[in-house]
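Questions regarding the structure given below will be posed in turn.
Of the protein chains in this complex, all but one are displayed in their positions.
Note that the chains take the letters A and B in the order they are written out, and that residue 1 is the start of every chain.
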Amino acid sequence: MSIKSTLRAATALSLISAGSVFADGHSSTITIATVNNGDMIRMQGYTDQFTEQTGIAVEWVTLEENVLRQRVTTDITTNGGQFDIMTIGMYETPIWGANGWLVPLDNLSDEYDVDDILPAMAGGLSHDGTLYAAPFYGESSMIMYRTDLMEAAGLEMPDAPTWEFIREAAAAMTDRDAEINGICLRGKAGWGEGGAFITAMSNSFGARVFDENWVPQLDSAEWAETLNFFVDMMSESGPAGYATNGFNENLSLFQQGKCGMWIDATVAASFVTNPNDSDVADSVSFALAPDTGLGKRSNWLWAWALGIPAGTQQQDEAMQFIEWATSKDYIELIAENEGWANVPPGARTSLYETPEYQEVPFAQMTLDSILSADPNQPTVDPVPYVGVQFAAIPEWAGMWTQVSQEFSAAYAGQQTVEEALANAQAIATEEMEAAGY
Amino acid sequence: MATQHSRSAARIMMAPAVVLLLGWMLVPLTMTLYFSFKRYLPLRGGDLGWTGFDNYVRFVSSSAFWPAVQTTLLIVGGVLVITIALGILLAILLDQPMWGQGIVRILVIAPFFVMPTVSALVWKNMFMDPVNGLFAHLWRFFGAEPISWLSEASLPSIVMIVSWQWLPFATLILLTAIQSLDSEQLEAAEMDGASPLNRFWFIILPHLSRAVTIVLLIQTIFLLSIFAEIFVTTGGAFGTRTLTYLIYQRVLESQNVGLGSAGGVYAIILANIVAIFLMRIVGKNLDA
């Protein structure tokens, strides 16, 4: 085969020109693919300590979330073996685990104390009761709001508000001339962006994505109610152009004092309360994500976790790293050097029992939010899937990205809510058929 | 005058390039064709057997297919029109005597050196962001409501970003062509009382036709497969999903390699239709 021999020839050629191709392939280097979020970047800064303790060198491949997903999925499905540890989420882990692509984490040491991992997190990262990835940090979503604006509006935020209250409060806080929007929410297309938010929100309105027979339910009255409520509220009190706002855009809006309320990931709390980055750091408070009285709230559940691909040659070294990075000791290391507010949250029960951490203003609300999300029973009506703001099936990412694009087009006023839902239903039906349901 | 000897030598010299490209074309093409007749879902265990033309039927009958073809053609066409029109004007301007011509030329060609990913990121975040973008500041300065570019004017925004990247290429080729224009001919026309517009229309433009052809051909090849600009800015939302992007969604987001491969075959067909179309209108210009 001509390609094969050409490649060989070229390999030889480049060995001459670039002698170091295989030079750093000694056995105790592990390669970790990770996402470029703050907690992971911080971890990279401390890997020297791990290397000192164990003699294992670490190579980081840090990528933006979408690129990372594309990269690790290609590699795991083809058994490419490029990484010894992959940073994956609650969506990928159960699917990959079920396919036997991840090394089961059932041999963790006693001092690691695997039972200390928050049950909600461990549950979402397991398949058939076996843990396949260790949570580095976990999150739910909650309301972050400006106490000063709330007060000025003459309102008081309950600990567990309803959507009706939120909508009224948002309208009361909005002052467009002063560039203050009552509420900032994700409208950006993508299953992990606006798509995640609207799905979690729909749960509280009694909607579901599939019925028990995997028939898409986007044409239901509950979905119409969810989407109409969202669009109406955002046009009353949301920022201009919210159809392209994701986590980042809303974070910077909130930090600049342009939002009265923001419902988003609990990890955002440490950003908005950090006086170095946030203009409103000392006037932020927290509440549980809203509901409509049907028994489900609109908060999600997510964890970024470390998993080991089954094809790796360096399983033991990778295991050692995971034990280090997701341990109690690591949390203490960060607390010591960076302060308790900066430790990776939402992974371990013991963290929330630490007196110093309980002082952190958002700690309790984060825990309450995590505990109130149930991936096994996410909706009012029964569903065949696991996952709060997603369904842990291989087709979800593709299907829901397209669906959320239809929603975003409705947010931007390019089509009506009814059109968006009709298109979404058609897309979901197509995708499910293509997958053979 | 070519002898038999030099002919066979010529063949031998052409062989490596031809064989390599043949391989580079045939191997992926064969594999794409192979996968396109398979139910191949990596996350569901990989190869699930043959399915005949199911993938082909499914890909075209998807509600996203025709809009994607339309978007592809709109983006390619839009960028071509903008880069060629502005390129001609810019080339004429740069051909005029001025101070600091070299530096201006450097400024104009600079966007060509910027990676598509970087240029998309810069435009998206630092210019088109409806809150912190420079355009938003500019709009507010003039008392207007900032535009959310990537949702309200998504397609024009992407066409603009891509045009910015390709304008230097068009300008340079057109500039070289203009510089080769016989200035005496222009002067003669001016003496005869031809207006600047007439001179442009009857002398400069015909002279540029060959250069325009080249720009058209090369840019079309690159533009049909633009990806990074869409991936970074809209992720295919707001009617910016091109055929290439649709294939990406099928292969990587939906993890349906069979369906995506069928899409790949359609993309090749579309590219060839465009190519044949191009050859028809411009082919004669390529003859020496």
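Just so it is clear, a contact is a pair of C-beta atoms (placed from the backbone, for glycine too) under 8 Å apart; a residue touches a chain by one contact, two chains touch by 3 or more.
Everything below uses one rule, namely that contacts and distances are computed from a predicted model.
Asks: I want to check something: the complex is missing a chain, and I'd like its UniProt protein name from "Thioredoxin family protein", "Glutamyl-tRNA(Gln) amidotransferase subunit A", "Cytochrome bc1 complex cytochrome b subunit" or "Inner membrane ABC transporter permease protein YcjP".
Replies: For the chain missing from the view, the UniProt record says "Inner membrane ABC transporter permease protein YcjP".
Asks: For the unseen chain, which displayed partners does it touch in the full complex?
Replies: Within the full complex, the chain not displayed touches A, B.
Asks: Tell me which residue among A:Val67, A:Ala98, A:Leu294 or A:Met432 touches the hidden chain in the full complex.
Replies: A:Val67
Asks: Of the listed residues B:Leu43, B:Ala64, B:Ile158 or B:Ala177, which contacts the missing chain in the full complex?
Replies: B:Ala177
Asks: Decide which residue listed in B:Leu48, B:Ala85 or B:Ile106 touches the omitted chain of the complex.
Replies: B:Ile106
Asks: What residue numbers in chain B mark contact with the hidden partner chain?
Replies: Given the touch definition above, chain B has residues 1-2, 6-7, 9-11, 13-14, 16-18, 20-21, 24-25, 27-29, 31-32, 35, 42, 90, 93-94, 96-101, 103-119, 121-123, 125-127, 132, 134, 137, 141, 164, 167-169, 172-173, 175-177, 179-180, 187, 190, 210-211, 213-214, 217-218, 221-222, 224-225, 227-228, 232, 243-244, 247-248, 251-252, 257, 260-261, 263-264, 267-268, 271-272, 275, 279, 286-288 touching the missing chain.
Asks: Please give every residue of chain A in contact with the chain that is not shown.
Replies: Residues of chain A in contact with the hidden chain: 3-4, 6-8, 10-11, 13-15, 17-18, 21, 24, 31, 33, 36-38, 41, 44-45, 59-65, 67, 70-71, 74, 78-83, 247-248, 251-252, 255-256, 267-268, 271, 277.
As a working rule, only the chains that are shown with their structure count from here on.
Asks: Approximately how many whole Å separate the CA-defined centres of chain A and chain B?
Replies: 35
Asks: Going by the contact rule at the top, pick out the chain B residues touching chain A in the complex.
Replies: Against chain A, chain B makes touches at 19-20, 23-24, 27, 39, 41-46, 58, 62-64, 129-132, 145-148, 150-152, 231, 234-239, 241, 249-250, 252-256, 259.
Asks: Note which residues of chain A are touching chain B in the complex, please.
Replies: 2-3, 6, 66, 70, 73-74, 77-78, 95, 99, 189-190, 239-241, 243-244, 249, 252-253, 256, 258, 394-395, 397-399, 401-402, 404-405, 408-409, 411-412, 414, 423, 426-427, 430-431, 433-436
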